[in-house]
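What follows is a structure written as structure tokens; I'll ask about it next.
Note that one protein chain of the assembly has been removed; the remaining protein chains are unaltered in position.
Think of it as A, B and C in the order they're written, each chain with its own count starting at 1.
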Amino acid sequence: MLFDIVDVNSSPSLSDPWWKVFYDFSSLTHKIDSSLHNAMSQFWTTIAEMLIIGVLILLFYALIGLFLVYAERKVCAFMQNRLGPNRVGPFGIFQTIADLFKLLFKELIPIKNADSFLFNLAPFIVIIASFMAIAAIPFAKGLHAIDLNIGVLYVIAVSAMGVIGVLLAGWSSNNKYSLIGAMRSGAQIVSYELSVGLSIITIVILAGSMQLSEIVEAQRTGWFIFKGHIPAFIAFIVFLVSSTAETNRGPFDLAEAESELTAGYHTEYSGIKFAFFFLAEYINMFIVASIAATVFLGGWMPFNVGHWDGFNHVMDFVPPFVWYIGKTFFVIFIMMWFKWTFPRLRIDQLLTLEWKYLLPINLVNVLIMAFLVLMGWHF
Amino acid sequence: MEEKVKNITTDEQQEYVINMGPQHPSTHGVLRLVVSLKGEIVKSVQPHIGYIHRGIEKMCESITYPQIIHLTDRMDYLSAHINNEAVCLTVEKALEVEIPDRIKVIRTIMSELTRIQSHQLWWASFGMDLGGLTCFFYGLRDREKILDIFEETCGSRMIVSYNCPGGLMYDIHPNFQKRVKEFIKYFRKILPEYDQLLSGNVIFHERSKGIGKLTLEDAVSYGITGPSGRASGFSCDVRKHEPYSAYDKIKFKEILFTEGDTYHRYIARIDEMWESMNIIEQLIDNIPEGPYAVKMKPVIKLPEGEYYQRVETARGELGVFIISDGNKSPYRVKFRSPNFVNLSVLNHIAKGFKIADLVAIGGSLDLVIPDIDR
Amino acid sequence: MDKIQLGEFIKSINPDLEIKEGKQYIEVSIPPSKLYILAKELREKEETQFDFLFCLSGVDYGQDLGVVYHLRSTKFDHVVVLKTRTTDRDHPQLDSVADIWKTADFHEREVFDLLGIKFTNHPDLRRLFLDSSWGFPLRKDYVDDINIVTK
Partner (left out) sequence: MASNQIMFILFAAMIIVFSVLTVTSRKILRAAVYLLFVLVSTSGLYFMLNYQFLAAVQLTLYAGGIVVLIIFSILLTSHISQKFESSGWKKNVFSAIAAITGAILSIITILDYKFSATTEAAKEVDMRLIGKSLLSVDYDGYVLPFEVISVLLLATMVAAIVIAKKSGPAKTQSPTLNQE
């Protein structure tokens, strides 16, 4: 079934301690699914489940967006010897909500001679692409909207579609800066997708599966970044670099390089349409960070060390969702760190980095990893 | 299908012309660059200026000499003190007034502080041009410290107007020496941080080395002075060649490089900050006692003749050319402003580079637009 | 070369010139027709090598319009001031030196903009600061009741 929210394969075993059972969301989702089935027909169950998932993801999306904007402002403020937002609410935590209202109420400026259909469509394509990607991400055991058996491929495929929105936005604004920004962004994302894909494939070889839940499950004995020796670590670094580039964030933010192109592809956008681009950028960052966390850092798996049973028990006690969020924000923090310390690259350097360095490194890395797996040299 | 045919056009029409400015984040003011592009490659840059042309030279013809000082602040507002000094020196030279050492030393210290704060702001905005937004806050943070010193002594932070013909407006604040020494101590520790943040970065090296090369010959022919000219090996430091104020009494290096690319224009300014700190350290403990101003006539009238004074501002050589007909206001004043001349080379060195390089080159020339327009 | 030697040297190039020893620099007054030739010679002669035109100012002398060139040699560090003036106020024309010193390009445009002196052979003589609806504000007979507050 397409809208099967239940991960059937892994039902909790009774021997596990109570908190492991408690933290397993598959029983909860099972229960909801069966009670809905009892109450109504198959058709309405599907509709109801779609609604529940949709509303939950929307809520999560909005919350994450709001929080990431706040986090970015605080992180950048601390890196720049500033305080950051500190007026609206304690420590300025309601600043982004105030910003949200500002963006909502701002005038949508119609652009003369713009292709208004595409101009209005573009932000939706960008945001829908990120919506679709977030559906496949496992937040905790049994807590994901769809568990495709090609989950990794799906996420890469869907997140790549956002670039179409960027290209459309740049072209339909009828603005030269926007067009240059869109061209840059197109060239950049199309190239860096390769590296993102290849670095994940390195881990897929190690995991032997493309299903995100299985990849996480395979890391029960150790995170892939530790399991896969040096190749996994190289893949992680390459993934960090290329995913930063794919999300158009500094130092790869050429598409919206404000000192060169004022704001690049979203120069002409205002109000809520601009907010869509803005939000999508942060959600894309969240998505790539959570893929990094899932594929390299063990997803919602706790941090366990060999035979330190006491330590491991304490770690197990922390809910998996917290682990997952913690790892994701760790990666996000690294990406913010990049942005606020490095100067921007130039377009030719950006492409050189990808085609002359990252891609060959990646290909060799895949080979080494395949060799390691064949020889059984990994942990 | 006919439209397709129409669309395939001649070489000339293929140029993609964009207007950078007058309101653009990288032009730092109301400078408009009409940039012809081919792809991302810059074919030509035509500066269009005059958006804040105030006619300072014309205004000077109807006001008195002490009043001119206050207009010069508004030219290169980052080198306000040095601009003031230039006019004062011209007037003093014309009247053949002997200036006591105390005034000379204080002027020199203030000039060098001005130079440091100007370079700090340049570093801040240059980092921002290259996309390193953190630089901006680092640079401004340290600049505040100098502005605080200015505020205490001059009563004003940026548009200081501290010089007047015959000396200074007021004596230095009692805390002045202490605070300057504190600043030097602080900034000697902080300046390596600038290197860590920007000059040591690989991306920065890639972005700036070999970009916008200016040969020595072109630098001289275009008259590029200041750190930009010295990065090309053009020995043009007025402080060395025609020492004024206290510069003949102190030891300092003229920062010279030969490469003349964006990177060396950058390094030249960083090194100049070190050198300025050396100059201040030589002088700050040895400010002689004496009056802070010479008694001048209430109405200053320059004898008939032509007077030319060159000084070294943070951006290059500022020339003040006064033609006097013996009245209390000058007959003609010409300011040879360094930015105006430095701007003229932009097309020459930015050609053939990418649009991102144009921003870097423009940043490395350190243009201040009000000084271009006057 | 010091000021006196420099004056004598320039005299040897062209004996008709009026050479005055100013307070700071040696000043050479030259008719517009001979300006370009002398400038080129000063730039190229081994003994002078005035390769740095550090200031070019247009001046309205009342009757005449003139231009003052401040030249310096980066090798010998000596300075000479060339002065030229034209009596034709309606159609003032001078030779451009933009091909000798590239910095003259912008300076001459500025002079053209503010004083209305045309420079022949200038590569790109357009107005620089102002648009074409303005007069030439640095001229002494320029009247503008709205924009300029006179004493």
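Here is the rule we go by: a contact is a pair of C-beta atoms (placed from the backbone, for glycine too) under 8 Å apart; a residue touches a chain by one contact, two chains touch by 3 or more.
Note that the structure is a prediction, hence the values are computed from the model and not measured.
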item	value
Omitted-chain contact residue, chosen from A:Ala160, A:Ala280, A:Leu345 or A:Leu372	A:Ala160
Residue touching the undisplayed chain, where the options are A:Leu168, A:Ala218 or A:Ala275	A:Leu168
Touching residues on chain A - with respect to the absent chain	2, 42-43, 46-47, 113-115, 117-118, 121, 148-150, 153-154, 156-158, 160-161, 163-164, 167-168, 170-172, 174, 179-180, 182-183, 186-187, 190, 193, 208-211, 348
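Here is the rule we use: only the chains that are shown with their structure count from here on.
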item	value
Distance between chain centroids, defined by C-alpha means - chain B, chain C (Å)	25
Between chain A and chain B, centroid-to-centroid distance (C-alpha), Å	46
Intercentroid distance (Cα basis), chain C paired with chain A, Å	65
Sites on chain A at which at least two other chains make contact	none
Chain C residues within the chain B interface of the complex	22-25, 27, 51-55, 57, 59-60, 68, 70, 74, 77, 81, 101-103, 105-107, 110, 114, 128-130, 137-138, 148, 150-151
Contact footprint of chain A on chain B as seen in their complex	16, 18, 24-26, 40, 127-134, 136-138, 141, 197-198, 201, 203-204, 206-207, 354-357, 359
Complex contact set, residues of chain A against chain B	76, 79-82, 176-177, 180, 250-251, 253-254, 257-260, 262, 340-349
